[in-house]
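Single-structure report; data block below.
Only one protein chain is missing from this complex, and each of the others stays in its spot.
Right, chain A next:
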């Protein structure tokens, strides 16, 4: 395998991890927003605090990892994307800032009024961030980011593929978050809450599934290269994703929450992977291929070293964190 391929794989692993971990994290905002008034939503909001509190900062470092790997390994393509997709990225950034800060502020606010204000900001920004990141992905995947950069600031992302990307991102986030929250609620013994979440989770699942498959038809004319990939090379992954998504709905309906978490991750993971496989070998679809965008070889080698070192140091630590949050002692408290 050539160096740029290894780095591209490492970069895409970051995208995948962010879609799953960051996604589950963002999606909790949907459930927070729909939890109801202060009294009725109290239990659910506390559960959300508890579930994402220890992990949200780590989950969101994946985005930083994606950005730095991208600009180090494929600098010109990075500059092209940044000059074109300036607006949605700024808006996603706004969402990230508001979300992180208001989440921390809400937990320690003194009065219910303050908590409501920060909670509202948290929930809203959790919804907009994945949408705009999805638009960004859609713009790249539909070939609207010119190799030289400075593409249209609006129509590059505000178009059918971009909007589909945004909606799919939002939906998959809520879907993932639902599967984790419902399992957490059941494990902590909040049966009533779990039942409430179960209904909403099923609704989100059905809606997301519909958006994904309706979106596929729009892509046919709007993003032909991507569509060819999805209906060709990546078709097995798309089908796998559909299967896993359906299985999740069945499992949740039958209250098998612990297993449903894994099928939900599988459904989202395969759909993101399918996107990656479908757009390969393009970095910016129809414009720049990975091989042509690569930076200096010495840098790629150094970057591979950095990634391996990070894998050795970070993965065990991350596993330990997730393990701790899933133990009895951490859940019950």
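One rule holds for everything that comes next: a residue touches a chain if its C-beta (ideal position, glycine included) is under 8 Å from a C-beta of that chain, and two chains touch if they have at least 3 such contacts; residues count from 1.
In this section, contacts and distances are computed from a predicted model.
When the listed names "ABC-2 type transport system permease protein", "Energy-coupling factor transporter transmembrane protein EcfT", "Co-chaperone protein HscB homolog" or "Cytochrome ubiquinol oxidase subunit I" are checked against UniProt, the chain not shown comes out as "Cytochrome ubiquinol oxidase subunit I".
In the complete assembly, the contact with the undisplayed chain comes from A:295, out of A:146, A:266 or A:295.
Interface note for the absent chain: among A:38, A:258 or A:291, the touching residue is A:38. Remark: the residues of chain A touching the chain excluded from display are 38-39, 41-43, 45-46, 49, 53-55, 57-58, 60-61, 63-65, 67-69, 71-73, 75-76, 78-83, 86-87, 89-90, 93-94, 96-112, 114-116, 118-119, 149, 153, 295-296, 298-299, 302-303, 306-307, 309-310, 313-314, 317-318, 320-321, 324-325, 329-330, 333.
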